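Have a look at this one.
The other protein chains are all here in position, but one chain of the complex has been omitted.
Chain IDs A, B, C, D and E follow the sequence of writing; residue 1 opens each chain.
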């Protein structure tokens, strides 16, 4: 079960209202790599995780993403100011000014509503953890793009906090991937020659240097190295 | 900020796996009147609620809806059994058997993914509370339809619990509506004759008995009565 | 069956073309609280309404909403002017300038296409009437937001007409709700203690003053008061 | 403005309830080639039609499609019977049994909600009329597929009526296309050699017998022949 | 099977970056009448085309549309410039600046993601060819709208090339339609009086001059004329 506390996981503020930048921030509230997506992906994966260890991981991170969702929403709320005025917005969505009355909503920066099509879940632990690692990387990239487009030091600080939390999640997810023994989508599915073919379908030049590429297998020792600590 | 506890708000179990009924239950996980919709609607409305009293209400109920989401998901998870086998499903969505690997996903009973288009938020307190009351009523109706189609006593008990919680939410929401003084969408917007016209556009018969219907205004005393306690 | 007359239900005009404001008006043509949504919701509910009285109501209002749809569309058409030129649009959707050739289309102000996910229908009369009342309130709120953002006196007049018609619809819908005897989703579904619980899940502060909230029941006398006439 | 009469354009009935076939019929209510799509496409095109002759055509046909929508919806309503029971449905959508309470809804046979993405409008008369002719042909094809899958003589009769109305619409639309003088997308846009090239990109065999295909132009005399009356 | 060559079907370049115009061009990459839609429609229709002649046609054109997709994407890529900066965009979608990092994506000019709802396929050859002819006409119209809104001579040249290719496709598609003998949706489906009725549902004025319109039939000799070569 979930509980809520009124304080944010990490306080946020803004220098002054900035409705246009609020539109950009919507991308991390209701967008394809945003916090609602992250929360719903981890929580969905927890629904069937049989191993208590992984279920706990998905719920720890998923719950933190709900906290991030609140931080992004409050930042947007402050940036929106106090007046519905579409002339303050120079690109992107304007439903904030027509329908939502400045209330942060579950849409992206262009106004596309959040959809569960963003959430990847397969019930296969290795596949889902890989999806999560890739998702964290994309979320980090979007925060970098957003960071380059705002001068407000408080918003920058919030973005940096959220961006670096993705790093911490990668640490947890890689450790988790390392715990997986070779089952599920990792088990060798009887490799045939087919998995060793190379089709050079785009000419000219041949991307692949090795004339005989080998199929790979996702296994513990690979991923342990996948989580090398920094020097 | 949110926190999570491993125990469910209310325990759930099932008599035996029932993949077909799991498909029906998906409606209340990822459907238009389901628990994710309810949670996201209340939480979204909390993002801008200025009055701490209403913000607390939205968060109390929204957090409970997240707990309901877990209960529905766990019920589906148990009903799904342990084998991907589309032949066990005789109607409705089958992505559970093709993509999700028995993991409860954010789709409805026909496989339509959850979308934020289900969430109604306007930033106007009276309008949003009315939307919430109407949403609770629809959720109750869907649970009634589901209740009629399952014999499993444990699933019935879970459905009854969730159905009756909607009742409790209505009590809270009506009390909240009563607290609103006449501002926002309630303020008289300068009624003209236009709001007193009646267009009898579908013939034959005239629905409306009163030849001169009067416009209405949503105000405190009306809603206090709207929340009459039962005898 | 439907018939059409060339004159609008209420004439509309504009002071001069205003492509940017046309984008805002799209919200009430193809948006989540717009006229197509309203028309389709009432007409859908009429498809199964067994009681001729309610079927007539849904068709009277639904048909009027089709008339409103025409008024909004013609207003957008006039505001769009005569030249596809995206530079005239400073925020929101631009398909009007790339695909639709200035033809009013079924999209919202950000370009999201109209979807039946906006329509709420359950086949339960009480639930559907509540949904309609809440929908009218939201439509009214959106018109208020739009009214604040335009100086054109003719567009203002059209918005006021449409806004006040929502008031008239509320009068009809409340009277309808009053006619419902306690069946469908109104019948007492055997209240248990569960519907009297209160979960205080967001800390600090406790929203709910009553330590023992009571479930509510939607019944005639409540709603008759729900439709108090103005003094 | 629109008006409504209680009688259907053409009466419908069914031999007996058939919930599974009701699901198939949903395709022509809320599907991509269904009656709501047709109605919304013609009505949308009428929003900007400057020539009164074409505006009248779009409104005549669009209004008739609304009448067809009612006929399809009533047929589904009768086929749905009186009991929410998903076991009566053996494939396709089941929201009718979980959310809509047997009320015909704006979804297709698999449960995908109706979307304005189905509607094609460009503000160019020739392009829009061609789209309408093609749409009528698709609607006819879907009715043929549905006709093959039902034995109920009353449903067959309704399908035949609707199918043949598409024929009548084609007669009107072709006559309309014939009235267009060479403007809009018909005007010669300065043909260059580029429009005479032929790329034979799929091997083996060359589809095109003429080594030097000529570009075409949509013009009056072509379309007059396009609407040859039957012998 | 498909193969790829690094050179474009036709070279493209731009005078200088123009992020706002890149947004408009997105309409023909990921929009409802764009190149991905065209490619997917022809390729989908090839999946079941039994007659090798038509299968070849669908694959010749479908493959060319993939080449057009590349040309449009590269044009957008060049127009996007080298810096994520939403202030360079004055209307329409901004995910290019928030999520896609200047990478051309499968969205339209307002940010709506490409959807298979744009693709029309019925498995009926006549219906599908008519849909293709209508689609080419719409694509041509959109290119005309885009052409009017750009001064860059290189972009204009690319648009003209693509626009005129639609002409060539119409030549191929009409020839194909001429090859169809009267089967599929062309066969006479037993015309009754119903297909000769005329409902004059929008008043005043009667669009249709002929008091007794005749149903039409799509047959060879009609379409051969439908593809008259230019003088």
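Please note the rule applied: a residue touches a chain if its C-beta (ideal position, glycine included) is under 8 Å from a C-beta of that chain, and two chains touch if they have at least 3 such contacts.
Everything numeric in this text was worked out from a predicted model, so none of it was measured.
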Touch list for the missing chain, restricted to displayed chains, reads A, B, D, E
The one of E:9, E:130 or E:146 in touch with the missing chain is E:9
Cross-chain touch to the chain not pictured, restricted to E:15, E:85, E:117 or E:200, is E:117
Per the touch rule stated above, chain B touches the missing chain via residues 2-6, 84-87, 89-95, 97-99, 101, 107, 110-113
Note that chain A touches the chain not displayed via residues 9, 32-33, 52-53, 56-57, 59-60, 63-64, 67, 115, 117-118, 120, 122-124, 126-127, 130-131, 133-134, 137-138, 140-142, 144, 160-161, 163-165, 167-168, 170-172, 174-175, 184-185, 189-192, 194-202, 205-210, 213-219, 221-223, 225-230
Even though one chain is not shown, chain D touches it at residues 20, 23-24, 27, 31-33, 90-93, 108-112, 141-142, 145-146, 148-149, 201-205
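One rule holds for everything that comes next: only the chains that are shown with their structure count from here on.
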Per mean C-alpha coordinates, the chain lying farthest from chain D is A
From the listed A-B, B-C or A-E, the one duplicating D-E with over half its contact pairs the same is B-C
Rounded to the nearest 5 degrees, the rotation mapping the CA atoms of chain A onto those of chain E is 120
Per the C-alpha means, the centres of chain B and chain C lie apart by a whole-Å value of 18
Distance in whole angstrom between the CA centres of chain A and chain C is 35
Within chain E, the set of residues that touch 2 or more other chains is 32-33, 90-93, 110-112, 141-142, 201-202, 205
Contact graph of the chains (line, ring, star, complete, other): other
